[in-house]
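Below is one structure, written out as structure tokens, with a few remarks after it.
All protein chains of the complex are present and in place, except for one that has been dropped.
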Amino acid sequence: MEHMIEKLTELESNVRTYSRAFPVVFCKARGAEIYSVDGRRYIDFLAGAGALNYGHNHPALKESIIEYFLGDNIVHSLDLWTAAKYAYLDTFDRLILKARGLDYKVHLTGPTGTNAVEAAIRLARKIKKRSTIVSFTNGFHGITMGSLALTGNAKFRSAAGLPSVGNAFMPFDNYFGKGVDTLRYFKKCLSDCSSGLDYPAAVIVEVVQGEGGINVASPAWLQELETVCRDQDILLIIDDIQAGCGRTGRFFSFEHAGVVPDLVTNSKSLSGFGLPFSQVLIRPEHDQWEAGEYNGTFRGNNAAMITGAKALEYFWSDDAFADEVRRKGEIVREGFLGLIDLLRYRQVEAEERGLGLMRGIDVQSGALATKITAEAFRQGLIIETSGHSGQVIKCLCPLVTTGDQIEEAMQILRSSIDNVLG
Amino acid sequence: MEHMIEKLTELESNVRTYSRAFPVVFCKARGAEIYSVDGRRYIDFLAGAGALNYGHNHPALKESIIEYFLGDNIVHSLDLWTAAKYAYLDTFDRLILKARGLDYKVHLTGPTGTNAVEAAIRLARKIKKRSTIVSFTNGFHGITMGSLALTGNAKFRSAAGLPSVGNAFMPFDNYFGKGVDTLRYFKKCLSDCSSGLDYPAAVIVEVVQGEGGINVASPAWLQELETVCRDQDILLIIDDIQAGCGRTGRFFSFEHAGVVPDLVTNSKSLSGFGLPFSQVLIRPEHDQWEAGEYNGTFRGNNAAMITGAKALEYFWSDDAFADEVRRKGEIVREGFLGLIDLLRYRQVEAEERGLGLMRGIDVQSGALATKITAEAFRQGLIIETSGHSGQVIKCLCPLVTTGDQIEEAMQILRSSIDNVLG
Amino acid sequence: MEHMIEKLTELESNVRTYSRAFPVVFCKARGAEIYSVDGRRYIDFLAGAGALNYGHNHPALKESIIEYFLGDNIVHSLDLWTAAKYAYLDTFDRLILKARGLDYKVHLTGPTGTNAVEAAIRLARKIKKRSTIVSFTNGFHGITMGSLALTGNAKFRSAAGLPSVGNAFMPFDNYFGKGVDTLRYFKKCLSDCSSGLDYPAAVIVEVVQGEGGINVASPAWLQELETVCRDQDILLIIDDIQAGCGRTGRFFSFEHAGVVPDLVTNSKSLSGFGLPFSQVLIRPEHDQWEAGEYNGTFRGNNAAMITGAKALEYFWSDDAFADEVRRKGEIVREGFLGLIDLLRYRQVEAEERGLGLMRGIDVQSGALATKITAEAFRQGLIIETSGHSGQVIKCLCPLVTTGDQIEEAMQILRSSIDNVLG
Partner (left out) sequence: MEHMIEKLTELESNVRTYSRAFPVVFCKARGAEIYSVDGRRYIDFLAGAGALNYGHNHPALKESIIEYFLGDNIVHSLDLWTAAKYAYLDTFDRLILKARGLDYKVHLTGPTGTNAVEAAIRLARKIKKRSTIVSFTNGFHGITMGSLALTGNAKFRSAAGLPSVGNAFMPFDNYFGKGVDTLRYFKKCLSDCSSGLDYPAAVIVEVVQGEGGINVASPAWLQELETVCRDQDILLIIDDIQAGCGRTGRFFSFEHAGVVPDLVTNSKSLSGFGLPFSQVLIRPEHDQWEAGEYNGTFRGNNAAMITGAKALEYFWSDDAFADEVRRKGEIVREGFLGLIDLLRYRQVEAEERGLGLMRGIDVQSGALATKITAEAFRQGLIIETSGHSGQVIKCLCPLVTTGDQIEEAMQILRSSIDNVLG
């Protein structure tokens, strides 16, 4: 492995990220477990930062894609109609949309999250003929120039070499702590024509901010935001890229609040198998695209549509899977509350946050969080940090992680905290 | 098929493009042939607009990816080090870079072309601490906001809802016809501090403009452009997304001119199998990224790296394949010259252009080009148009298209011209 | 007069503003009184929106400028050194700066407020090598593109046809009512690197927002803002264009709070005589301009420097004038409080606000304020409205307005309220 690491370091750009925190070479993986080339086993609570909700190499999905390839079915075809696209769209419409009483048209964008976000905000600007999109503190929506303007992270923003255009930030729920109504500022700015807020085309928001540090918008706050948007002729875009596909214990994260966005962005686990795939859901009355007005070579990845359709059938034909996710979310939550007791015993103030299996422990210090996750890695658990200063230990374990694996991970975290603070 | 079309039309956003010109549902494909669900066979000269240089479902690539999946190897892992990444980078370095005396570090960006372009221009801005990137008339570099500023197409630009920032356009080679030195304008603007051109960080250029209408930059023009960049402290970025991976009869399109760009963007056929995959090649002295300064969920698609490495071994271990591409390019060229005779006989002025198997016939009229390609589709050939008004019939057939298939395509085009103009 | 009005209406662009609310042709004026061509006398509480602090045609200033012209002294000379410039700068330094223990270099910009603001923010960007300038809700800083980005007013912003670049708005003091600490949001955004606030080069703020509706920043708020700027390496720019030159009862409005800005913009009454004139005051360590980096034909209006120097000598050689302004401010305040009693008696909730002779009555309704000021005009008082919806009756009477004139104006307002609400 040493030789491989040397070579990889030499050949790959300095921009590489995760191989710095987890500097081994991986090869095999299944479910919530991943193996390095020297045979070491790790529990994977990073899981593609939300791209592997169904775990690595799920057998049913794997079978579907291999069968598809064996049959010389179409892998790439720009945005031509294919049997795979038909299967995916029909399944998605049936099992996800109709089952929830939702009505959306699907824009199969380039297969990355930022492509979907750029498509959504462009459509919003076109519909409303206004240029401003409102996003929220600690939001993350991607880093191509259009999405970056909506992303709070200063590291990416300052690396862009250009100032932002067409954006405005508002405070997310609880940004000033419990009890401060952050939508008040937004409403005041909208009602005051000298507030400096250019009247927005749309609001884009995450129900749970993943990169931002597992900040959960309350149902009441989301409902109020929806009301503001409806009343003020502003589109509501929910970026469900990280929190979607069951992560929070519902297929869409916004189901908890019962809001119905005008546009929704999906990606990450949408293919189910870790393949690049993205889409924008568009309320039919908003599908004001002209033909070909937004394009890209890899929109509508057929392989991803095959595994995506299979994942929907396998996991979303009834409510059992979602129920299970919420149940496991409770288990992780209780585990984390135990860790918080431990941290407090060690004089570290900490907070548990999350929804479903998107959970985090805010230890208030990026340095401490890094020490704990580094120690956890040494002990065989891959788990990352998030938040503005990396102060939140962030669990995005596969939704198929077993109870034993969760228990093992909790023990590693407990031991890591002990080792770091002891 | 009718039911499928009805359902697809209902479920998919109006933004869909290719299913309008080719309104059937496809299912199977191999090499240069593709089949609709009603069993009809088509020759595919669209071929993913350059994403399928090795044809559909190449057996060697298919085998490699199936084997990889069967072994429970890692499909998705953000940008962690994997055995697949090692295999890809090592193979790319050995068979492509070292074999050409090139020295680049590889930035595995999000898997779409526009992601790679955004990464390249951001790095250029960071290196040079200047905001302007120069691109060229009829250039196409993607449509996320950063790339869109460099893309000439008015349809995409006007749909953006925001004015461009940080860009400047210069005339491409032969923009005013043969004999006008278009770099003179660029050089004059650089030398005149009141020209209005903000001193650029970089130039981004395609050796053959694909979307722009198969416009080929001459080696002399490219060499002069490289000299200007070197002399004036400007980075040279070659966007080889559509013209790269052997399309022009060399792996990199810029090999014809012998220039050595500072940064190169690759995508489209880089995976060999039609899977989303992109990279930026960075001269080592320019690899000034800080860790994690540019990110994205699907950077370094492992499945694509497996087929990508296999494609390099299969096609690029020696010069035979490239030689064959250039030979077939001559065949297509001669076929096109025959079509031009036919067009002229029908009183239509036309021009043949191209490099290797990236070729087009400019029939001067988008309406005529559309009629011809529509008729060709009726006769079983999928071929698209490009250029500012869609006036160029554009051949991007798989590089593995057989002589018989080329002959058949030419006959269809001949017959289509006859039918349209007869 | 009817013929003149007809002709003026025909010849002047529709953009004209004040001639709509006050549709007569004026000719003569002295002190706080102004006459229409048909001989009608008006009390002028508009007074050039702060440009006529010393009243119309003050005899001492008039004499100085006539004498200057009679002597064939230099009227225009770009930014060459002149005896007039020497006299002005020396007087300003002596009577205003040194007398207050202040140390600034003077940048004589183009003679409009927005020119000064553009110069100040450009210098701030240059010094800090950052692009963002923070301004505040309801702030007004001019409407050329650079200043407009910092101006809250939606009417001007939306007329620009371009989105803003390089700006961020924060809530002004009391924006959410008394008791809400609005700087908390700014401080939180600065401390949170994912807040979306690009780290600013500078803050620009008015001590009393004139166009914004006579909103007064408290000394404590300004001191806290100064502390934030000092601690966070951000420049503090005070835009004293409307509130400066004695309007608030001190020469600079920020004297009340004891803060010392890095940059100050002055204009409006700086010439004392209503002539166009502006400047930026720059702390010596920040005077990082290169020669000629900011220019303009009319910077350093010699005629304005003559009257400007004279005004300083006449009004600012000791504290008597400022004391008098504060005393009159109290008289206006008491008059306004009486009007508020009257309004409340008529069931209209209203609030009095202001500092020195920059005062307003917020009647909560733009329609009502317009009715009252229209009736006042009918009765011989010129007074305008301001605020986001024009809901504030705004007194910017000349500082030399006599007690009798103030009394007359109050009676007109009282009678106007009675007539409108009776």
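Going in written order, the chains are labelled A, B and C, and every chain counts its residues from 1.
The criterion applied here is as follows: a residue touches a chain if its C-beta (ideal position, glycine included) is under 8 Å from a C-beta of that chain, and two chains touch if they have at least 3 such contacts.
Please read all numbers here as calculations on a predicted model, not as lab measurements.
Chemist: Identify the residue among B:111, B:212 or B:398 that touches the chain left out of the display.
Modeler: B:212
Chemist: Which subunit A residues touch the hidden chain?
Modeler: Here the touching residues of subunit A are 162-163, 165.
Chemist: Which parts of subunit B face the unshown chain closely enough to count as touching?
Modeler: 131-132, 135-140, 151-155, 157-158, 163-167, 169, 171, 175-176, 184-185, 188-189, 192-199, 212, 387-389
Chemist: What residue numbers in subunit C mark contact with the hidden partner chain?
Modeler: Here the touching residues of subunit C are 4-5, 7-8, 11-20, 22-30, 34, 37, 46, 48-52, 56-57, 62, 65-66, 69-83, 85-86, 89-90, 93, 105-108, 110-115, 118-119, 122, 125-126, 129-131, 142-147, 149, 155-156, 159-163, 165-166, 201, 241, 267-268, 273-276, 280, 282, 287-298, 301, 303.
Note that only the chains that are shown with their structure count from here on.
Chemist: Enter the angle, 0 to 180° in steps of 5, of the rotation superposing CA atoms of subunit A on those of subunit B.
Modeler: 180
Chemist: In terms of CA centres, which chain lies closest to the overall middle?
Modeler: A
Chemist: Please report how many Å separate the Cα centroid of subunit A from that of subunit B, as a whole number.
Modeler: 30
Chemist: Based only on mean CA positions, could you tell me how far subunit A sits from subunit C in angstrom?
Modeler: From the centre of subunit A to the centre of subunit C is 49 Å.
Chemist: For subunit B, what residues touch not just one other chain but two or more?
Modeler: In subunit B, 162-163, 165 touch at least two other chains.
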